[in-house]
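A short write-up of the structure that comes next.
Yeah, one chain of the complex is gone here, protein chain that is, but the others are all in their spots.
So, chain A:
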Amino acid sequence: MLQSYISEIGRSAKSYCEHTARTQPTLSDIVVTLVEMGFNVETLPAYAKRSQRMVITAPPVTNQPVTPKALTAGQNKPHPSHIPGHFPEFPDPHTYIKTPTYREPVSDYQVLREKAASQRRDVERALTRFMAKTGETQSLFKDDVSTFPLIAARPFTVPYLTALLPSELEMQQMEETDSSEQDDQTDTENLPLHMSTDDSGPEKENASVLQQNTSLSGSRNGEENMIDNPYLRPVKKPKIRRKK
């Protein structure tokens, strides 16, 4: 009886407190609850002040167990000025240290080349086979169409475009090599792959005759708008009286 009464008080008090969007019931919540339950609150102080009430002694104070200090490695970084002091401290410095765990990469040149080559070959073969399977094919052997399938030749509407324009892959490569070119000078020694890129020896001068003239462009482009070229002039409107 008492238990259910008390728990009912608790429950309603909690409801009231939640009703007012709080999480912790306050005194007023309990008061309202008691009122609701038909209890005369005003009698409460008197009851509390009655003479023969029982006093329960406070439990003896036990020593707080000392929480062992977390393992610290070095000094935590102090807060910078814009972080209020009550915020928790930065993590210990060691948390910033990363320890890579992957395997030692294969750096043997021969193996690398071998791998790259076979990988590319596999990809190419798979791709072409797939294309051949899904499209029309031609074959060199009448009796066996599947062993050496050739993707059928299909005429283009504008054959010169595919023949002349560099493919996207090549374009991409070109950009890459262009950008990597500057790097080449600096870190040739470090990378094993670069053992192949020496060899541009004494004949460079001779070769330069043929060398592509890449130094063009740029500087003069700005002027182009000013150029008086008849093909750049605006097209004239027809005159009303033109000899025809």
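As a working rule, a residue touches a chain if its C-beta (ideal position, glycine included) is under 8 Å from a C-beta of that chain, and two chains touch if they have at least 3 such contacts; residues count from 1.
Just so it is clear, contacts and distances are computed from a predicted model.
Enquirer: Pick from "AP-3 complex subunit delta-1", "Gap junction protein", "Guanine nucleotide binding protein (G protein), beta 5b" or "Transcription initiation factor TFIID subunit 2" the UniProt protein name of the chain that isn't shown here.
Expert: Looking only at the record, the undisplayed chain corresponds to "Transcription initiation factor TFIID subunit 2".
Enquirer: Of the residues listed, A:48, A:106 or A:164, which one is in contact with the missing chain?
Expert: A:164
Enquirer: State which residues belonging to chain A touch the missing partner chain.
Expert: Considering the whole complex, chain A reaches the absent chain at 109-110, 113-114, 116-118, 121, 124-125, 127-128, 131-132, 138, 140-144, 147-153, 155-167, 169-170, 173-174, 176-178, 180-181, 193, 195-197, 199-204, 206-207, 209-210, 212-214, 216-217, 220-221, 223-224, 227-233, 235-239, 242.
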